[in-house]
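Okay, handing you the structure first.
The complex appears here without one of its protein chains, the remainder shown in place.
Order as written gives the chain letters A and B; numbering starts at 1 within each chain.
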């Protein structure tokens, strides 16, 4: 999951981009026309220069290392290419045809769908509930915040290494179950194909729920307290206040969190790669689109095919994001992705 | 005017970034050494485990440097499972090491086709040192593309102590005998056979060996050209494996067991007497030795060839095996070839054999092989009418990868015997 916040202020600073200093002055008080024109021209030149200096480096780096590689992937996707030398064997859309008809890819889509939906259903309600609880005035709030954020801060490699040690069939979890008399619950958490995806889901929830809670807490804190105080005076119960006032106002935060969670699920890679390795995730039933890409691309040495998978992944992410934005995020994002900032 | 300003600014920024990038690009690994001041650096990628094997490479580098003061040998150990991927990206990007481990077969063929490796100009003395079989294994159309250093006949490694405890008197020679041994080992509470299915290929080797028994030499060879797996023997081999898996001979949780990494790996289980047997190539004694509690070779290790399968088309004495050898990337300096020659001298081969507990290619050094498991393996190898390269190497990375994955599925009960041939055929279309 990416740690990002796709927000645009909802209160429409539509044309906040204030005009340059020169033109601001000219519109403020009408000055003799020729002088204003020169100043405006000079102002605009200066403005362009400033824009170039300020945004140039970022755009350059971004184009070179993000956009260009992605475009390159789209190009390679049309070739059968083993990664040695320049690609020469043009196969048109054949790679895409193979991907879409590959049963392994359909399986991967199914896993991704399961992880995506269940991540939302498990983490969402839990995070809102916990955030409501923790938003009350209790002692040690900042310590609590640090501790619940802990799994999010720890890297995927470490989380993966730690959990695989604990979940091995002769690992700590089974040992613990045996000791507390729940020995019948022991299982091969990672290798059993019927179980592995649930194990993965558990680890994902554990790892990312802290971020969800912190986000919800931040959302709750920006809800003015006067609202619930007023409702309380009007005789609303605690639960009524949460349901009628807090939750609706938390809506934008929840929708943004869900958006990030969805994008994260679509792009899940590190955890699965560390725990199951590059080969057996498909067999264990935990492979994701990115795992499929690395397996079919890099491990199999099919760089053209792998690039085509990258393009498919990107298109799926984009379509999901656009649909989500169109139907759910409209008010919150105000066209951040499609229509730009203006 | 404004346009110009903007363009100049952009150019200046671009220049700045390039300067920053090149200015700090003090790359100290991966690339090959220049020889501007007469000093040559050779970079070599190998896959040794920490311990005696890694020590050997250090010592060999140092010994060569002592003989040739103008050469510096830079040894880089790449974890075995990472090696192929890293090597491919490195070759593709022109940052390849001068000398690197070559697995042969379809993998080597892909490199040769892409003009990424040098053909080696070997003298008769070199050929004598490296042995005809090894040289043949690394030849394409009469040209040699890698220097072999050891030969790796594959078979089943077992613990003599555990066999004795379980009351198994002679190593199994047929499948029923192997199944009998499995049952007896289960009775004494150890895993009968360890397999590192997390790495896919160790599981797939079970399938390869059944295929060597079921398919004729001709079928195996033809498949390397056509990459079509339509002969019924391919499915038959899968059925043999499926019915063997049905007897539950492997350790618990084999799907998340790696093959060589640590005490919990399949080799580690053999090293610590947690499992009775493991099907592996000849590198296994060295790997096991690095995983025993005292990091010494396992004293009771034995070896027997893969059991015969009744009714198969393959010769019952045929053996599966690989080679370890080293190739030179296209821009490697001439000193690199000299270093390869140095590696197959009798002296170095003896050291190599000792460190890796392996079978060297040098005939004189082979005379020094005394470990009972290596002696059995060498005998079987010399007796075999033909030897078959590991199928994932033979058939190349793409097809091999698909075959391995399909076999792992079969292990986990997720696919059928027929799926192996089907998936493998499907993969051929992707690359």
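We take it that a residue touches a chain if its C-beta (ideal position, glycine included) is under 8 Å from a C-beta of that chain, and two chains touch if they have at least 3 such contacts.
One rule holds in what follows: contacts and distances are computed from a predicted model.
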{"item": "Candidate names \"Lipid II isoglutaminyl synthase (glutamine-hydrolyzing) subunit GatD\", \"sulfate adenylyltransferase\", \"Carbohydrate ABC transporter permease\" or \"Xanthine dehydrogenase family protein subunit M\"; UniProt protein name, chain not shown", "value": "\"Carbohydrate ABC transporter permease\""}
{"item": "Among A:51, A:100 or A:323, the residue in touch with the chain that has been omitted", "value": "A:51"}
{"item": "Sole contact to the chain not displayed, among A:199, A:261 or A:307", "value": "A:307"}
{"item": "Hidden partner interface residues of chain B, rising order", "value": "17-18, 20-22, 24-31, 50, 76, 78-79, 86, 89-90, 92-95, 258, 261-265, 268, 291"}
{"item": "Residues of chain A (touch criterion as defined above) contacting the omitted chain", "value": "2-10, 13, 15-21, 24-25, 46-48, 50-51, 54-55, 57-59, 61-62, 64-70, 72-73, 76, 130, 133-134, 136, 138, 142, 144-151, 153-159, 161-163, 165-166, 170-176, 179, 206, 210, 214-215, 217-223, 232, 235, 237-238, 249-250, 252-253, 256, 263, 267, 269-270, 274, 290, 293-294, 297-298, 303, 306-307, 310, 313-314, 317-318, 321, 336-342"}
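The working rule: only the chains that are shown with their structure count from here on.
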{"item": "Distance from the mean Cα position of chain B to that of chain A, given in whole angstrom", "value": "39"}
{"item": "Chain A-touching residues of chain B, taken from the complex the two chains share", "value": "1-2, 5-6, 9-10, 13-14, 17, 81, 84-85, 88-89, 91-92, 110-111, 113-116, 197-200, 252-256, 258, 264, 396-398, 401-402, 404-405, 408-409, 411-414, 426-427, 429-431"}
{"item": "Complex contact set, residues of chain A against chain B", "value": "44-45, 48-49, 52-53, 56-57, 60-61, 80, 82-85, 94-95, 98, 102, 164, 168-170, 188, 190-191, 193, 275-280, 282-284, 295-296, 298-305"}
